[in-house]
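Please read through the structure below; I'll follow up with questions.
Up next, chain A:
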Amino acid sequence: MPEGMPQNSGFMVAAYITAAVILVTYAFLLYRRTLKP
Partner candidate 1 sequence: MDSLLRHAWRLARKDLLVEFRSRTAILSAVVFTVLVLVVFNFGRDPTAVAAVDLAPSILWVTFTFAAMLALNRAFQLELENQALDGLLLAPVHRASIYLGKLLANLAFVAAVECVGLPLFALFFNVRVLPVLVPLAGVIALATVGFVAVGTLFSAMTARTRFAELLLPVLLLPFMIPPLIWAVLATGALLAGRPLSEIGGWLKLLAAFDLAFIVVAFLLFPATVNE
Partner candidate 2 sequence: MTLLKTGRWITAVALALLAAVYVRALAFTPIERAQGAAQKIFYIHVPSAWCAMLAMGLVGIAGILYLLLKDPRFDRFGEASAEVGTAFSCVMLTTGPLWGKPIWGTWWTWDARLTLTLFLFLLFLGYLLLRGAVTDRGLRARYSAVLGICGLVLLPFIHLSVYFFRTLHPQPIVLKPSAPSLPGSMLVTLLFSFGVFTLLYVGFVTQRYALAVLRESAESGGAHA
């Protein structure tokens, strides 16, 4: 990585994982709720 660039990939990873968890969880919950109303 070029010098001078901030080392903040930790935040990126955290954000991407969090977003994925939220969306996939919601998708899963929707699936479950529509199986047996």
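Descriptive notes on the structure:
We adopt the following convention: a contact is a pair of C-beta atoms (placed from the backbone, for glycine too) under 8 Å apart; a residue touches a chain by one contact, two chains touch by 3 or more; residues count from 1.
Candidates were picked such that all candidates are chains of the complex that A comes from, given by their letters.
The structure displayed is predicted, hence computed values, not measured ones.
Screening 1 or 2 for touch with chain A: in this complex the touching candidate is 2.
The touching residues of chain A, counted against candidate 2 in their complex, run 1-2, 4-9, 11-12, 14-16, 18-20, 22-24, 26-27, 30-31, 33-34, 37.
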